[in-house]
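A single protein chain has been omitted; all remaining protein chains appear in their positions.
For subunit A:
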Amino acid sequence: MMCDDARLLLHAYLDNELDAAQSVTIARHMQNCADCAASYADCTRLREGIVRASLYRRAPDALRKQWSADKASAPQARRRPAALAIAAGFAAALIVTTPLWLYVTHRANDANSWAAEAISSHIRSMQPQHLMDVVSTDQHTVKPWFAGKLDFSPRVEDLANEGFPLVGGRLDALDGHSVAALIYKRHLHVINLYQWPISSADAKQQATQWNGYTAIQWTAGDMHFVAVSDVSENELQQFVQTFRNDAATP
């Protein structure tokens, strides 16, 4: 073996990544080559130094708290009934038909992802400089702003009289669609309202909560809506009701 090859392979040898035959070749080469043996010794010492210096950087507590403590514990208690329900559903499915069961589980997955995606999009929008592309409390400014940016015209309602002033709009993406996001305020809270056109028929209004955030989705007149906020669920329901009423009476 040439030193050129050995110079590279001794690292793989050190990392225990060589097969038996190659290991033997390297070990033999190092017995006969002082340079490579010395280089190997250096690498070993370097590794020991790195281990001893404890250079591993652990996540700060704030970050850890944010991602593990509350998220792991809070929903835990409420997950069990869901597991029971799945088990019951599974048993029922065996009795009934497999295609139906597949359909149901598929639907359940859909339900999981829409809320998770909407809520993480909402959280992201709250980070600095993400919230608004167009800042206006006038629905006749916000609505035309979307023209040419989307292939549909979103429904824009100013609900200031009902306590939900419109403050702006933004382009966003959810579930692989370009969507219009309207931003409303409720006191100091922000409500994101996403909407995009879909072809399927009206769906039932559905609410989901996660970690203090509430998401409500519904479909009306070929448009799918998702409202997300950290206001209480009642207030968000009220917002949705107000929006739906206003949209129904032009």
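A few remarks follow.
Simple rule for what comes next: a contact is a pair of C-beta atoms (placed from the backbone, for glycine too) under 8 Å apart; a residue touches a chain by one contact, two chains touch by 3 or more; residues count from 1.
By our rule, contacts and distances are computed from a predicted model.
Look at the chain that isn't drawn here: its UniProt entry, checked against "Na(+)/H(+) antiporter subunit B", "RNA polymerase sigma factor", "Branched-chain amino acid transport system substrate-binding protein" or "Cytochrome c oxidase subunit 3", names it "RNA polymerase sigma factor". For subunit A, the list of residues touching the undisplayed chain reads 7-8, 11-12, 15, 17, 35, 38-39, 41-43, 45-47, 49-51, 53-60, 62-64, 66-68, 71-72, 75, 78-79, 82, 109, 111-113, 115-117, 120-121, 123-124, 205, 207-210, 214, 233, 237.
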